[in-house]
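A single protein chain has been omitted from the complex, and every remaining protein chain is retained in its original position.
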Amino acid sequence: MTAGPLLSVTDLVVDFKTRAGNARVLDHISLDVKEGEILGIVGESGCGKSMTALSIMGLVPNPPGKITSGSIKLGDQELVDMDIEALRKIRGKEIGMIFQEPMTSLNPVFTVGEQIAESVRLHENVGAKAAHARAVEMLKAVEIPEPEARAHAYPHQLSGGMRQRVMIAMALSCRPRVLIADEPTTALDTTVQAQIFDLLQNLQDETGTAIVLITHDMGAIAELADTVAVMYAGKIVEKGKVDRVLSHPDHPYTKGLIACVPHLSANPAAISERLMEIPGVVPALTDLGTGCAFAPRCSEVITKCRTDSPRLFETQPEHKAACWVAQKEMT
Amino acid sequence: MSDTMQPAQPEPEIQSTSPLREMVSMFMRNYAAVAGLVLLIAIVLFVFVGPLIHRTDPFEMVWAPFTFPGQEGFLLGTDYLGRDILAAMMVGGQVSMAIGLAAALVSVIIGVTVGAFAGYYGGVIEELLMRFTEFFQVLPTLLFSMVIVALFGASLLTVTLAIGVVSWTAVARVTRSEFLRIRELEYVAAARSGSARDLYLIFKVILPNALPPIVVQANLMVGSAILFEAALSFLGLSDPNVMSWGQVIGSNRPYILDAGFAVAIPGFAIFLTVLAISLVGDGLNDALNPKLRQR
Partner (left out) sequence: MSGAQAKPDIALRVEDLKVHFGGKKRFFSGYANTVHAVDGVSFEVPAGKTFGIVGESGSGKSTTALAILRLAPITSGKVVLGDTVISDLEKEELRSERSRFQIVFQDPYSSLDPRKRAGAIVREPLELMKIGTLKERDEKVAALFVQVGLRPEQQALFPHQFSGGQRQRLGLARALSTRPELIVCDEPVSALDVAIQAQILNLMADLQKQLGLTYLFISHDLGVVQHICDIVAVMYLGQIVEQADRVSLFTNPRHPYTKALLEAVPSVHQNKRNRRERIRLVGDPPSPINLPKGCRFASRCPVAEARCHQEAPPLLEKENGHQVACFLA
């Protein structure tokens, strides 16, 4: 792929003022997503993955949050410090977003058709009829059976899976260039999750929309994403091509995340009784020391880890990790 | 990578802040509420400590009627019988506040009991109790309390009970809705699974967690009970032998055009007290609301 990145985040820093002091929720985050690519962001709760999404959407709650420095570029438009009106036009039109809980993201007093049509009319100068036609067309695109009838349904009349399809339809109704999916299937059943993944993949094949998939599930990353960024305590600790990162993780946290989850095994008789653990808990962002934030939980920790915070460096072409041990092994 | 056998690492020491202490600190950061609290304390001191310093019988004629405040050494003037209004404000305030508190207590006891049983048991019990509540709710409260006082005579006790009996419905509804929510939470099922009896679940598990909105409601109830008492006194339906703010207003009512101050002063006192209580109630509401507290 020779095309430049469609969405490019560079050295993004977001700070939150809390009672306990300043919390750096995003610490020099850099990400690129190309057209037709799926970028996965994975990490535990509080690692900053959702905040990354909100920053891109220009939805960082302010106060207490604030983008301190860095840049977010969509094509050649700079989104940081863009005025609210201009940003509102981009939001929804150029960047769409779907959330974890489709029930609370849909307005219960309007039909789903009305809501999709509304979001179309907000960004495009079309009539009510055309907008409704687009809504039905979108419902069809997200493989909802009997789209004409379902357009007149209220959110509570649909199942969880159907509601998430409606959310996707709404997010894609203005044909955005980037779709941000924040834990889109966490609230859904396994079989429905598989359907939604297929749907996202098919839609992307057709439209070439770039997708940023935010999840805690390494399995979802493996199945859907092209590239992955692993986040811990507000930093990206490892990023690269999915196949490579999953088969040869360089950062101990990534290794832990892969190994501590009981994945389905083809040979259940051979399953060991104990899972690998990452001991301890995620540190509070307000009292991160100077060293690597993962050092207190790391099983490979060396002296340097406790004093100096490692930066991302290339362990392989297109594969970076922020770990002194990995760096030492390279040289 | 080695298999780590250790359990969770000891976490950095956290000091044991109780929910109560957290609540107090939350309350203290709300300036309006603190102002209300200061005002309330000032009123309480005025009412309860004042008579010890300003020793005048509020029923005694001490000077000519309708002495304007500030004249002849009467800070708040005299009323239509030439009685010292300052003394009446102090002693009468004691009664107004006592009635407010007692009436609020009565309404909380009735309201919590009805609401708790309705919310916990549901079904037929809830239906009956809530219909009963609605019956009281649709009665015109002032009229109903007037009827009670008229029937049983105007004494402090009947006035207090009358106010309590007409105003408990709001507490009952709040309590019931909290119980409906909390009884479905898993810690209630956990206690049940730990073989807790119904009364234990109601009073030891659910009620403590349902308290915040009830406390707020009860606090506002004190303010409205004071107003209620004033209204009854204004209409002449209170014990004439007991001084209260409402009594001062009520007895000077015919002379409102000649000596407005005799009505305005107790009116202003009631206004200040109810305002102070409302501010404190608002602050309590914020401090007790866990969603706000998490921020």
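Lettered A and B in written order, each chain numbered from 1.
Just so it is clear, a residue touches a chain if its C-beta (ideal position, glycine included) is under 8 Å from a C-beta of that chain, and two chains touch if they have at least 3 such contacts.
Keep in mind the model is a prediction, meaning the values are calculated, not measured.
Undergrad: Check the whole complex and report which displayed chains the hidden chain contacts.
TA: When the entire complex is considered, the left-out chain reaches A, B.
Undergrad: Would you mind spotting which of A:Gln193, A:Thr209 or A:Thr315 touches the chain that isn't drawn?
TA: A:Gln193
Undergrad: Going by the contact rule already stated, which one of B:Gly70, B:Pro208, B:Pro240 or B:Gly260 would touch the omitted chain in the full complex?
TA: The one listed residue touching the chain not shown is B:Pro208.
Undergrad: Looking beyond the chains shown, say which of A:Val242, A:Ala295, A:Leu312 or A:Val325 touches the absent one.
TA: Going through A:Val242, A:Ala295, A:Leu312 or A:Val325 one by one, A:Val242 is the residue touching the chain not shown.
Undergrad: Any idea which of A:Thr111, A:Gln201 or A:Gln327 touches the chain not displayed?
TA: The one listed residue touching the chain not shown is A:Gln201.
Undergrad: Can you list, in ascending order, the chain A residues touching the missing chain?
TA: 44-45, 145, 159-162, 189-195, 197-198, 201, 216-226, 242-243, 246, 256-258, 260-269, 271, 273-279, 281-282
Undergrad: Tell me, which residues in chain B touch the chain that this view leaves out?
TA: So the residues of chain B touching the unseen chain are 7-8, 10-11, 14, 16-19, 122-123, 126, 185-187, 189-197, 200, 205, 208-209, 290.
FYI, only the chains that are shown with their structure count from here on.
Undergrad: Using mean CA coordinates as chain centres, what's the gap between chain A and chain B in Å?
TA: About 50 Å, centre to centre.
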